[in-house]
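Pasting a structure below so you can have a look.
Here the complex is missing a single protein chain, while all its other protein chains stay put.
Here is chain A:
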Amino acid sequence: AGGGRIIDTIRKWYYNAAGFNKLGLMRDDTLHEDDDVKEALKRLPEHLYNERVFRIKRALDLSLKHQILPRSQWVKYEEDHHYLEPYLKEVIRERREREAWNKK
């Protein structure tokens, strides 16, 4: 429990140091789009997908203007939902199952 709190503090510091939250992005918006992520994105419910597209568009716009959001609009560590994680986990599990079957 105690060790957990220290790790958590380090995580929070790293999250803020990484800086994508200043562009209004969540962690799952920044994932590299390999095949698994592409398949998981296909399975996202529509509202989550639209929100992701909006955030990425806003970040691209800020990036070209060399600006960042005002501090009140930065994504907080506690509010960062890993929305893609369950779908991604399922895609990877299915891929591993397929590979295991094909190896037999």
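The rule is simple: a residue touches a chain if its C-beta (ideal position, glycine included) is under 8 Å from a C-beta of that chain, and two chains touch if they have at least 3 such contacts; residues count from 1.
Here, contacts and distances are computed from a predicted model.
Visitor: Just to verify: the chain that's not displayed, which of "Nicolin-1", "Cytochrome b-c1 complex subunit 2, mitochondrial", "glyoxylate reductase (NADP(+))" or "Trafficking protein particle complex subunit 6B" does UniProt list as its protein name?
Guide: Missing chain, UniProt protein name: "Cytochrome b-c1 complex subunit 2, mitochondrial".
Visitor: Considering the whole complex, which of A:Arg43, A:Lys57 or A:His81 touches the chain not shown?
Guide: A:Arg43
Visitor: Which residues does chain A use to touch the chain missing from this display?
Guide: 42-43, 45, 94, 97-98, 101
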